[in-house]
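Take a look at subunit A:
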Amino acid sequence: MTGSRPVLTMTGISKAFPGVRALHDVDFRLFPGEVHALMGENGAGKSTLIKVLTGVHHIDEGTVTLAGDQTAFTSPMQAAAAGVSTVYQEVNLCTNLSVAENVFIGREPRRFGAVRWGEVRRRARELLARLDLDIDVSAPLGSYSLAVQQMIAIARSIDVRARVLILDEPTSSLDAGEVAQLFRIMRQLRDEGIAILFVTHFLDQAYGIADRITVLRNGTLVGEYRTEELPQLSLVEKMIGKELDVLARLDRQPRRPVAARSSGTPLVETSDLGRKGAVAPFSLRIHPGEVVGLAGLLGSGRTEVARLLFGADRADDGHVTIDGSRTPLRTPVQAIGRGIGFCSENRRAEGIVPELTVRENMILAMQAARGWARPVPRRRQDELVERYVNALGIRPAGPDVPVRNLSGGNQQKVLLARWLITEPRLLILDEPTRGIDIGAKAEIQKLVVELSDGGTAVLFISAELEEVLRLSHRVAVMRDRTMVAQLDNDDTLDAERVMRTIADGTGRR
Partner candidate 1 sequence: GNSDTGGDPGGDETMTLGFSQVGAESGWRTANTTSIKEAAAEAGIELKFDDAQQKQENQIKAIRNFIQQKVDVIAFSPVVESGWDTVLKEAKDAGIPVILTDRAVDSADKSLYKTFLGSDFVKEGRLAGEWLVQNTASATGPVNIVELQGTTGSAPANDRKKGFAEAIAANPNLKIVASQSGDFTRAGGKQVMEQFLKANPDIDVLFAHNDDMGLGALEAITAAGRTPGKDILIITIDAVRDGMQALADGRFNFIAECSPLLGPQLMELAKKVHAGEEVPARIETQETTFTQQQAKEALPNRRY
Partner candidate 2 sequence: MSTATHRLRRLTSHRLFWPALVLVLMIVANTIHRPGFLAVEVNDGRLYGTPIDILRLSAPLILVALGMTLVIATGGIDLSVGSVCAVSGAVVCLHIGRSPDQNSLSTVLTALALALGAALVLGMWNGVLVAVVGIQPIIATLILMVAGRGLAQLITEGQIITINSGPYRAIGLGHLLTLPLAIFIALAAALVVAALTRRTALGLIVESVGGNAEASRLAGIRSRRVIFLVYVVSAACAALAGFMITANVSSADGNAAGLWIELDAILAVAIGGTSLAGGRFFLGGTVLGALIIQTLTTTVYAMNISPQTSLLFKAVVVIAVCLIQSPGFRARFHHRRRRAAPGPAAPHRKKEQVPA
(Lines give C-alpha, C1' and ligand atoms only; values in the text may rest on other atoms or scores of the structure.)
Protein backbone atom coordinates (compact mmCIF):
# COMPACT_ATOMS: atom_id res chain seq x y z
CA MET A 1 0.00 0.00 0.00
CA THR A 2 2.73 2.48 0.93
CA GLY A 3 4.62 1.71 -2.18
CA SER A 4 1.80 2.49 -4.56
CA ARG A 5 1.05 5.90 -6.00
CA PRO A 6 -1.91 7.85 -4.67
CA VAL A 7 -5.11 7.40 -6.63
CA LEU A 8 -6.25 10.87 -5.64
CA THR A 9 -4.16 13.93 -4.95
CA MET A 10 -5.52 17.34 -4.07
CA THR A 11 -3.03 20.16 -3.82
CA GLY A 12 -3.37 23.73 -2.72
CA ILE A 13 -7.14 23.61 -2.57
CA SER A 14 -8.84 26.84 -1.56
CA LYS A 15 -12.52 27.57 -1.45
CA ALA A 16 -14.28 30.64 -0.19
CA PHE A 17 -17.96 31.24 0.36
CA PRO A 18 -19.22 34.76 0.72
CA GLY A 19 -17.80 35.82 4.06
CA VAL A 20 -16.24 32.47 4.91
CA ARG A 21 -13.03 30.92 3.84
CA ALA A 22 -13.98 27.29 4.02
CA LEU A 23 -10.70 25.86 2.74
CA HIS A 24 -7.34 27.43 2.45
CA ASP A 25 -4.44 25.80 0.66
CA VAL A 26 -5.35 22.26 1.66
CA ASP A 27 -3.46 19.21 0.40
CA PHE A 28 -4.89 15.74 0.54
CA ARG A 29 -3.83 12.33 -0.74
CA LEU A 30 -5.68 9.07 -0.95
CA PHE A 31 -4.03 5.74 -1.71
CA PRO A 32 -5.65 2.71 -3.20
CA GLY A 33 -6.53 0.10 -0.66
CA GLU A 34 -6.60 2.38 2.34
CA VAL A 35 -9.21 3.80 4.62
CA HIS A 36 -8.34 7.38 5.23
CA ALA A 37 -10.12 9.29 7.96
CA LEU A 38 -10.71 13.00 7.55
CA MET A 39 -11.19 14.63 10.89
CA GLY A 40 -11.80 18.06 12.29
CA GLU A 41 -14.23 20.13 14.25
CA ASN A 42 -17.62 21.20 12.97
CA GLY A 43 -17.06 23.66 10.20
CA ALA A 44 -13.45 22.66 9.72
CA GLY A 45 -14.10 22.17 6.03
CA LYS A 46 -14.39 18.40 5.70
CA SER A 47 -17.62 18.37 3.77
CA THR A 48 -16.47 21.27 1.66
CA LEU A 49 -13.32 19.40 0.69
CA ILE A 50 -15.47 16.52 -0.43
CA LYS A 51 -17.86 18.77 -2.29
CA VAL A 52 -15.17 20.57 -4.23
CA LEU A 53 -13.62 17.26 -5.09
CA THR A 54 -16.83 15.85 -6.49
CA GLY A 55 -17.88 18.94 -8.38
CA VAL A 56 -20.70 20.16 -6.17
CA HIS A 57 -18.78 23.39 -5.71
CA HIS A 58 -16.25 25.03 -7.99
CA ILE A 59 -12.70 24.99 -6.73
CA ASP A 60 -11.34 28.49 -6.32
CA GLU A 61 -7.72 27.44 -6.46
CA GLY A 62 -5.76 24.23 -6.50
CA THR A 63 -5.60 21.06 -8.52
CA VAL A 64 -7.11 17.62 -8.27
CA THR A 65 -5.47 14.60 -9.79
CA LEU A 66 -7.39 11.37 -10.06
CA ALA A 67 -5.45 8.28 -11.15
CA GLY A 68 -2.79 10.40 -12.74
CA ASP A 69 -5.12 12.67 -14.70
CA GLN A 70 -5.78 16.18 -13.63
CA THR A 71 -9.49 16.64 -13.28
CA ALA A 72 -11.96 19.34 -12.39
CA PHE A 73 -15.41 17.89 -12.06
CA THR A 74 -18.22 20.31 -12.59
CA SER A 75 -20.96 18.05 -11.36
CA PRO A 76 -21.36 15.03 -9.12
CA MET A 77 -22.47 13.16 -12.19
CA GLN A 78 -19.02 13.51 -13.75
CA ALA A 79 -17.37 12.49 -10.53
CA ALA A 80 -19.50 9.40 -10.31
CA ALA A 81 -18.74 8.54 -13.91
CA ALA A 82 -15.01 8.83 -13.17
CA GLY A 83 -15.30 6.30 -10.38
CA VAL A 84 -15.75 8.49 -7.34
CA SER A 85 -18.69 7.23 -5.33
CA THR A 86 -19.89 9.49 -2.58
CA VAL A 87 -22.24 9.44 0.38
CA TYR A 88 -22.66 13.05 1.39
CA GLN A 89 -23.33 14.23 4.88
CA GLU A 90 -27.06 14.36 5.60
CA VAL A 91 -28.95 11.73 3.75
CA ASN A 92 -29.22 12.87 0.17
CA LEU A 93 -31.77 10.57 -1.37
CA CYS A 94 -35.23 11.09 -2.73
CA THR A 95 -37.87 10.23 -0.18
CA ASN A 96 -40.58 10.02 -2.80
CA LEU A 97 -38.95 7.12 -4.61
CA SER A 98 -38.87 3.54 -3.48
CA VAL A 99 -35.93 2.13 -1.57
CA ALA A 100 -34.84 -0.01 -4.49
CA GLU A 101 -34.99 2.88 -6.84
CA ASN A 102 -32.94 5.07 -4.57
CA VAL A 103 -30.25 2.45 -4.62
CA PHE A 104 -30.19 2.11 -8.38
CA ILE A 105 -31.45 5.29 -9.94
CA GLY A 106 -29.13 6.53 -12.62
CA ARG A 107 -27.73 3.07 -13.27
CA GLU A 108 -30.74 0.80 -13.32
CA PRO A 109 -30.40 -2.48 -15.16
CA ARG A 110 -32.21 -2.03 -18.45
CA ARG A 111 -33.30 -4.02 -21.42
CA PHE A 112 -33.83 -2.11 -24.67
CA GLY A 113 -33.78 1.09 -22.68
CA ALA A 114 -36.55 -0.03 -20.38
CA VAL A 115 -35.84 -0.33 -16.70
CA ARG A 116 -36.17 -3.89 -15.47
CA TRP A 117 -38.04 -3.30 -12.27
CA GLY A 118 -37.97 -6.89 -11.11
CA GLU A 119 -34.23 -6.96 -11.45
CA VAL A 120 -33.89 -3.63 -9.65
CA ARG A 121 -35.84 -4.93 -6.70
CA ARG A 122 -34.03 -8.24 -6.60
CA ARG A 123 -30.62 -6.65 -6.66
CA ALA A 124 -31.60 -4.03 -4.12
CA ARG A 125 -32.72 -6.76 -1.76
CA GLU A 126 -29.43 -8.57 -2.22
CA LEU A 127 -27.41 -5.47 -1.65
CA LEU A 128 -29.30 -4.49 1.45
CA ALA A 129 -28.95 -8.00 2.73
CA ARG A 130 -25.21 -7.48 2.59
CA LEU A 131 -25.76 -4.67 5.06
CA ASP A 132 -27.99 -6.93 7.12
CA LEU A 133 -31.00 -4.86 6.25
CA ASP A 134 -34.17 -6.74 5.47
CA ILE A 135 -36.83 -4.24 4.48
CA ASP A 136 -39.52 -3.83 1.86
CA VAL A 137 -37.57 -2.38 -1.04
CA SER A 138 -40.64 -1.23 -2.91
CA ALA A 139 -41.86 0.98 -0.09
CA PRO A 140 -41.12 4.66 -0.44
CA LEU A 141 -37.90 5.68 1.21
CA GLY A 142 -39.64 8.32 3.25
CA SER A 143 -41.44 5.71 5.32
CA TYR A 144 -38.21 4.63 6.93
CA SER A 145 -36.30 6.26 9.72
CA LEU A 146 -33.27 8.37 9.08
CA ALA A 147 -30.94 5.61 10.15
CA VAL A 148 -32.41 3.20 7.65
CA GLN A 149 -32.09 5.87 5.01
CA GLN A 150 -28.46 6.30 5.87
CA MET A 151 -27.89 2.59 5.39
CA ILE A 152 -29.58 2.79 2.02
CA ALA A 153 -27.38 5.68 0.98
CA ILE A 154 -24.38 3.57 1.89
CA ALA A 155 -25.76 0.65 -0.04
CA ARG A 156 -26.10 2.87 -3.06
CA SER A 157 -22.50 3.98 -2.87
CA ILE A 158 -20.92 0.59 -2.38
CA ASP A 159 -22.73 -1.02 -5.25
CA VAL A 160 -20.75 0.92 -7.80
CA ARG A 161 -17.45 -0.45 -8.92
CA ALA A 162 -15.70 2.67 -7.73
CA ARG A 163 -12.04 3.58 -7.43
CA VAL A 164 -12.69 6.01 -4.66
CA LEU A 165 -15.41 5.69 -2.06
CA ILE A 166 -16.20 8.77 0.01
CA LEU A 167 -18.31 8.49 3.13
CA ASP A 168 -19.11 11.78 4.88
CA GLU A 169 -20.26 10.93 8.40
CA PRO A 170 -22.08 7.78 7.36
CA THR A 171 -22.25 6.48 10.86
CA SER A 172 -23.83 9.46 12.57
CA SER A 173 -27.16 7.79 13.15
CA LEU A 174 -26.11 4.17 13.12
CA ASP A 175 -25.86 2.06 16.22
CA ALA A 176 -22.94 -0.13 17.12
CA GLY A 177 -24.28 -3.12 15.22
CA GLU A 178 -24.69 -1.26 11.97
CA VAL A 179 -21.35 0.36 12.34
CA ALA A 180 -19.70 -3.01 12.73
CA GLN A 181 -21.53 -4.23 9.68
CA LEU A 182 -20.46 -1.22 7.70
CA PHE A 183 -16.87 -1.62 8.76
CA ARG A 184 -16.86 -5.23 7.64
CA ILE A 185 -17.88 -4.13 4.21
CA MET A 186 -15.44 -1.25 4.16
CA ARG A 187 -12.59 -3.59 4.97
CA GLN A 188 -13.71 -5.92 2.28
CA LEU A 189 -13.75 -3.12 -0.26
CA ARG A 190 -10.41 -1.85 0.93
CA ASP A 191 -8.93 -5.26 0.43
CA GLU A 192 -10.24 -5.14 -3.11
CA GLY A 193 -8.04 -2.08 -3.60
CA ILE A 194 -10.64 0.64 -3.29
CA ALA A 195 -9.56 3.89 -1.68
CA ILE A 196 -11.96 4.99 1.01
CA LEU A 197 -12.28 8.47 2.46
CA PHE A 198 -14.15 8.37 5.71
CA VAL A 199 -15.35 11.29 7.79
CA THR A 200 -16.39 10.76 11.36
CA HIS A 201 -16.50 12.47 14.69
CA PHE A 202 -16.11 9.21 16.56
CA LEU A 203 -12.52 8.68 17.58
CA ASP A 204 -13.06 4.97 18.20
CA GLN A 205 -14.35 4.53 14.71
CA ALA A 206 -11.40 6.34 13.23
CA TYR A 207 -9.03 4.22 15.21
CA GLY A 208 -11.04 1.15 14.50
CA ILE A 209 -10.80 1.31 10.75
CA ALA A 210 -8.58 4.08 9.41
CA ASP A 211 -5.08 3.49 8.17
CA ARG A 212 -4.30 7.13 8.06
CA ILE A 213 -5.84 10.31 9.36
CA THR A 214 -5.85 13.80 7.90
CA VAL A 215 -6.79 16.60 10.22
CA LEU A 216 -8.34 19.89 9.18
CA ARG A 217 -8.80 22.88 11.37
CA ASN A 218 -10.58 26.08 10.40
CA GLY A 219 -10.23 25.34 6.73
CA THR A 220 -6.53 24.69 6.84
CA LEU A 221 -4.60 21.45 6.80
CA VAL A 222 -3.05 20.48 10.11
CA GLY A 223 -1.40 17.35 8.86
CA GLU A 224 -1.63 13.80 7.66
CA TYR A 225 -0.74 10.99 10.04
CA ARG A 226 -0.55 7.25 10.30
CA THR A 227 -3.20 6.14 12.71
CA GLU A 228 -0.93 4.03 14.83
CA GLU A 229 1.54 6.87 15.22
CA LEU A 230 -1.03 9.33 16.45
CA PRO A 231 -2.25 8.96 20.01
CA GLN A 232 -5.91 9.82 20.52
CA LEU A 233 -5.16 12.70 22.80
CA SER A 234 -2.88 14.43 20.36
CA LEU A 235 -5.42 13.90 17.57
CA VAL A 236 -7.97 15.78 19.63
CA GLU A 237 -5.45 18.50 20.34
CA LYS A 238 -4.69 18.84 16.68
CA MET A 239 -8.37 19.05 15.86
CA ILE A 240 -9.30 21.69 18.38
CA GLY A 241 -5.97 23.48 18.34
CA LYS A 242 -5.39 23.63 22.05
CA GLU A 243 -4.40 21.23 24.72
CA LEU A 244 -7.52 19.93 26.28
CA ASP A 245 -8.08 16.60 27.79
CA VAL A 246 -11.69 16.36 26.81
CA LEU A 247 -11.54 12.67 26.44
CA ALA A 248 -10.12 12.13 29.86
CA ARG A 249 -12.78 14.38 31.31
CA LEU A 250 -15.53 12.61 29.51
CA ASP A 251 -14.47 9.27 30.78
CA ARG A 252 -14.35 10.45 34.33
CA GLN A 253 -17.95 11.66 34.23
CA PRO A 254 -19.52 9.78 37.14
CA ARG A 255 -22.94 8.25 36.98
CA ARG A 256 -25.17 10.02 39.37
CA PRO A 257 -27.37 8.54 42.07
CA VAL A 258 -30.96 7.82 41.19
CA ALA A 259 -33.04 7.85 44.29
CA ALA A 260 -32.82 11.56 44.97
CA ARG A 261 -34.37 12.40 41.67
CA SER A 262 -37.20 10.04 41.16
CA SER A 263 -39.26 10.89 44.19
CA GLY A 264 -42.00 13.49 44.49
CA THR A 265 -44.61 14.24 41.85
CA PRO A 266 -43.31 13.46 38.44
CA LEU A 267 -43.13 16.32 35.98
CA VAL A 268 -44.55 14.21 33.20
CA GLU A 269 -46.25 10.89 33.51
CA THR A 270 -47.74 8.90 30.69
CA SER A 271 -50.32 6.20 31.21
CA ASP A 272 -50.56 3.70 28.41
CA LEU A 273 -49.76 6.34 25.88
CA GLY A 274 -49.57 4.82 22.46
CA ARG A 275 -50.29 5.16 18.78
CA LYS A 276 -51.30 2.41 16.47
CA GLY A 277 -48.63 1.34 14.06
CA ALA A 278 -46.06 3.51 15.76
CA VAL A 279 -45.51 2.57 19.34
CA ALA A 280 -47.28 0.27 21.78
CA PRO A 281 -48.82 1.89 24.86
CA PHE A 282 -46.19 2.75 27.43
CA SER A 283 -46.12 4.30 30.89
CA LEU A 284 -43.21 6.47 31.76
CA ARG A 285 -42.49 8.93 34.55
CA ILE A 286 -40.04 11.75 34.32
CA HIS A 287 -39.24 13.79 37.39
CA PRO A 288 -37.88 17.29 37.47
CA GLY A 289 -34.14 17.22 37.08
CA GLU A 290 -34.12 13.65 35.91
CA VAL A 291 -32.36 12.45 32.82
CA VAL A 292 -34.12 9.49 31.23
CA GLY A 293 -32.26 7.74 28.47
CA LEU A 294 -34.00 5.87 25.70
CA ALA A 295 -32.11 2.91 24.38
CA GLY A 296 -33.01 0.65 21.50
CA LEU A 297 -32.08 -0.40 18.03
CA LEU A 298 -32.83 1.34 14.81
CA GLY A 299 -36.53 1.77 14.31
CA SER A 300 -37.33 0.42 17.74
CA GLY A 301 -39.65 3.34 18.33
CA ARG A 302 -37.55 5.79 20.29
CA THR A 303 -38.32 8.70 18.04
CA GLU A 304 -41.98 7.78 18.12
CA VAL A 305 -42.02 7.96 21.90
CA ALA A 306 -40.44 11.38 21.76
CA ARG A 307 -42.91 12.62 19.18
CA LEU A 308 -45.89 11.43 21.22
CA LEU A 309 -44.57 13.19 24.31
CA PHE A 310 -44.25 16.39 22.34
CA GLY A 311 -47.62 16.19 20.63
CA ALA A 312 -45.92 16.05 17.22
CA ASP A 313 -47.99 12.96 16.56
CA ARG A 314 -51.37 12.45 18.10
CA ALA A 315 -51.68 9.59 20.56
CA ASP A 316 -54.71 7.40 20.03
CA ASP A 317 -54.44 5.68 23.35
CA GLY A 318 -53.78 6.62 26.97
CA HIS A 319 -53.11 10.03 28.41
CA VAL A 320 -50.44 12.30 29.84
CA THR A 321 -50.29 13.85 33.26
CA ILE A 322 -48.18 16.92 33.81
CA ASP A 323 -47.56 18.18 37.35
CA GLY A 324 -50.16 15.76 38.53
CA SER A 325 -52.99 16.95 36.34
CA ARG A 326 -54.20 15.38 33.15
CA THR A 327 -53.22 17.38 30.12
CA PRO A 328 -54.06 17.00 26.51
CA LEU A 329 -50.92 16.91 24.38
CA ARG A 330 -52.23 16.97 20.88
CA THR A 331 -50.12 19.64 19.25
CA PRO A 332 -46.58 20.91 19.73
CA VAL A 333 -48.08 24.22 20.77
CA GLN A 334 -49.72 22.56 23.76
CA ALA A 335 -46.55 20.76 24.66
CA ILE A 336 -44.46 23.88 24.45
CA GLY A 337 -47.02 25.68 26.55
CA ARG A 338 -46.42 23.11 29.26
CA GLY A 339 -42.69 23.62 29.10
CA ILE A 340 -41.66 20.77 26.84
CA GLY A 341 -39.04 21.19 24.14
CA PHE A 342 -38.15 18.75 21.37
CA CYS A 343 -35.02 18.72 19.32
CA SER A 344 -35.73 16.47 16.34
CA GLU A 345 -33.27 13.96 14.97
CA ASN A 346 -34.06 14.97 11.41
CA ARG A 347 -32.63 18.42 11.43
CA ARG A 348 -33.03 19.06 7.74
CA ALA A 349 -36.68 18.11 7.42
CA GLU A 350 -37.97 18.93 10.88
CA GLY A 351 -35.42 21.23 12.37
CA ILE A 352 -33.87 24.12 10.60
CA VAL A 353 -35.57 26.63 8.35
CA PRO A 354 -32.72 26.90 5.86
CA GLU A 355 -33.46 30.35 4.46
CA LEU A 356 -33.66 32.01 7.82
CA THR A 357 -30.62 33.28 9.65
CA VAL A 358 -28.93 31.73 12.63
CA ARG A 359 -30.52 34.35 14.82
CA GLU A 360 -34.01 33.74 13.52
CA ASN A 361 -33.68 30.00 13.76
CA MET A 362 -32.53 30.30 17.33
CA ILE A 363 -35.33 32.49 18.59
CA LEU A 364 -38.05 30.75 16.58
CA ALA A 365 -39.46 28.59 19.35
CA MET A 366 -39.29 31.37 21.88
CA GLN A 367 -41.01 33.73 19.50
CA ALA A 368 -43.71 31.20 18.73
CA ALA A 369 -44.39 30.81 22.41
CA ARG A 370 -44.64 34.57 22.92
CA GLY A 371 -47.08 34.98 20.05
CA TRP A 372 -46.68 37.16 17.00
CA ALA A 373 -47.67 40.39 18.62
CA ARG A 374 -44.75 40.42 21.00
CA PRO A 375 -41.55 40.20 19.03
CA VAL A 376 -38.45 39.41 21.01
CA PRO A 377 -36.68 42.74 21.37
CA ARG A 378 -33.60 43.03 19.25
CA ARG A 379 -31.34 43.59 22.25
CA ARG A 380 -32.57 40.46 23.92
CA GLN A 381 -32.10 38.53 20.69
CA ASP A 382 -28.49 39.69 20.43
CA GLU A 383 -27.89 38.74 24.00
CA LEU A 384 -29.37 35.27 23.67
CA VAL A 385 -27.79 34.54 20.34
CA GLU A 386 -24.40 35.65 21.48
CA ARG A 387 -24.67 33.63 24.63
CA TYR A 388 -25.47 30.41 22.84
CA VAL A 389 -23.13 30.97 19.94
CA ASN A 390 -20.37 31.18 22.48
CA ALA A 391 -21.63 28.46 24.75
CA LEU A 392 -21.99 25.94 21.92
CA GLY A 393 -19.10 27.22 19.82
CA ILE A 394 -21.19 27.86 16.74
CA ARG A 395 -19.16 28.86 13.72
CA PRO A 396 -19.28 31.14 11.82
CA ALA A 397 -20.32 33.27 14.75
CA GLY A 398 -22.19 35.84 12.67
CA PRO A 399 -25.84 35.67 13.69
CA ASP A 400 -27.11 36.89 10.34
CA VAL A 401 -25.77 34.10 8.18
CA PRO A 402 -28.48 31.94 6.63
CA VAL A 403 -28.43 28.72 8.55
CA ARG A 404 -28.29 26.82 5.28
CA ASN A 405 -24.67 27.93 4.93
CA LEU A 406 -23.58 26.39 8.19
CA SER A 407 -21.86 23.06 8.38
CA GLY A 408 -24.01 20.15 9.49
CA GLY A 409 -22.73 20.09 13.03
CA ASN A 410 -23.21 23.78 13.50
CA GLN A 411 -26.78 23.54 12.30
CA GLN A 412 -27.39 20.95 14.97
CA LYS A 413 -26.02 23.32 17.57
CA VAL A 414 -28.32 26.08 16.37
CA LEU A 415 -31.27 23.77 16.88
CA LEU A 416 -30.16 22.91 20.33
CA ALA A 417 -29.83 26.60 21.10
CA ARG A 418 -33.39 27.14 19.86
CA TRP A 419 -34.70 24.94 22.61
CA LEU A 420 -32.31 25.98 25.34
CA ILE A 421 -33.47 29.55 24.82
CA THR A 422 -37.03 28.56 25.70
CA GLU A 423 -35.79 27.26 29.06
CA PRO A 424 -37.96 24.16 28.95
CA ARG A 425 -38.87 22.06 31.97
CA LEU A 426 -38.58 18.89 29.95
CA LEU A 427 -36.22 18.83 27.05
CA ILE A 428 -36.48 15.94 24.63
CA LEU A 429 -33.23 15.46 22.77
CA ASP A 430 -33.41 13.03 19.85
CA GLU A 431 -29.87 12.29 18.75
CA PRO A 432 -28.57 15.69 19.81
CA THR A 433 -24.95 14.74 19.38
CA ARG A 434 -25.29 13.42 15.87
CA GLY A 435 -22.66 14.92 13.62
CA ILE A 436 -21.20 16.97 16.39
CA ASP A 437 -17.46 17.15 16.95
CA ILE A 438 -15.85 15.75 19.96
CA GLY A 439 -15.34 19.04 21.72
CA ALA A 440 -18.89 20.15 21.18
CA LYS A 441 -20.17 16.74 22.15
CA ALA A 442 -18.50 17.07 25.50
CA GLU A 443 -20.04 20.50 25.80
CA ILE A 444 -23.48 19.17 25.09
CA GLN A 445 -23.09 16.37 27.54
CA LYS A 446 -21.94 18.84 30.13
CA LEU A 447 -24.94 20.94 29.30
CA VAL A 448 -27.32 18.05 29.88
CA VAL A 449 -25.77 17.52 33.29
CA GLU A 450 -26.06 21.20 34.08
CA LEU A 451 -29.65 21.33 32.95
CA SER A 452 -30.51 18.40 35.09
CA ASP A 453 -28.71 19.90 38.06
CA GLY A 454 -30.75 23.03 37.51
CA GLY A 455 -33.98 21.03 37.72
CA THR A 456 -34.72 20.51 34.03
CA ALA A 457 -35.81 17.05 33.06
CA VAL A 458 -34.25 15.56 29.96
CA LEU A 459 -35.32 12.70 27.75
CA PHE A 460 -32.14 11.70 26.03
CA ILE A 461 -32.10 9.58 22.88
CA SER A 462 -28.89 8.50 21.28
CA ALA A 463 -27.62 5.70 19.15
CA GLU A 464 -24.52 5.67 21.36
CA LEU A 465 -25.28 3.52 24.29
CA GLU A 466 -22.23 4.76 26.16
CA GLU A 467 -23.50 8.27 26.03
CA VAL A 468 -26.93 7.26 27.23
CA LEU A 469 -25.45 5.39 30.15
CA ARG A 470 -23.11 8.19 31.02
CA LEU A 471 -25.85 10.79 31.29
CA SER A 472 -29.02 9.05 32.38
CA HIS A 473 -30.46 8.38 35.75
CA ARG A 474 -32.76 5.88 34.26
CA VAL A 475 -32.75 4.04 30.96
CA ALA A 476 -35.93 3.02 29.21
CA VAL A 477 -35.39 0.26 26.72
CA MET A 478 -37.31 0.04 23.47
CA ARG A 479 -37.69 -3.02 21.38
CA ASP A 480 -39.97 -3.57 18.42
CA ARG A 481 -41.87 -0.41 19.20
CA THR A 482 -42.60 -1.47 22.73
CA MET A 483 -41.08 -0.14 25.89
CA VAL A 484 -39.83 -3.36 27.38
CA ALA A 485 -38.03 -2.19 30.49
CA GLN A 486 -37.02 0.78 32.58
CA LEU A 487 -33.71 0.28 34.30
CA ASP A 488 -32.25 2.36 37.10
CA ASN A 489 -28.81 3.45 36.17
CA ASP A 490 -27.07 2.17 39.25
CA ASP A 491 -23.73 0.43 39.52
CA THR A 492 -25.09 -2.78 38.15
CA LEU A 493 -26.19 -1.32 34.85
CA ASP A 494 -23.79 -1.49 31.98
CA ALA A 495 -23.93 -1.57 28.23
CA GLU A 496 -24.01 -5.29 28.15
CA ARG A 497 -27.04 -5.55 30.35
CA VAL A 498 -28.89 -3.02 28.23
CA MET A 499 -28.00 -4.97 25.13
CA ARG A 500 -29.24 -8.12 26.72
CA THR A 501 -32.49 -6.40 27.58
CA ILE A 502 -32.88 -5.30 24.02
CA ALA A 503 -32.18 -8.82 22.88
CA ASP A 504 -34.53 -10.75 25.15
CA GLY A 505 -36.91 -8.02 26.19
CA THR A 506 -36.39 -8.36 29.95
CA GLY A 507 -34.30 -6.48 32.43
CA ARG A 508 -32.99 -9.49 34.34
CA ARG A 509 -29.39 -9.40 35.34
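The rule we apply is simple: a contact is a pair of C-beta atoms (placed from the backbone, for glycine too) under 8 Å apart; a residue touches a chain by one contact, two chains touch by 3 or more; residues count from 1.
Per the selection procedure, all candidates are chains of the complex that A comes from, given by their letters.
Bear in mind that the values here come from a model prediction, so they are computed numbers and not experimental data.
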Original post:
All of 1 or 2 sit in the same complex as subunit A; which one actually touches it?
Top reply: 2
Subject >> For the subunit A and candidate 2 complex, residues of the former touching the latter >> reply: 2, 12, 25, 27, 29, 31, 61-62, 212, 221, 223-226, 229, 310, 312, 332-333, 336, 342, 344, 349-356, 360, 364-365, 367-376, 418
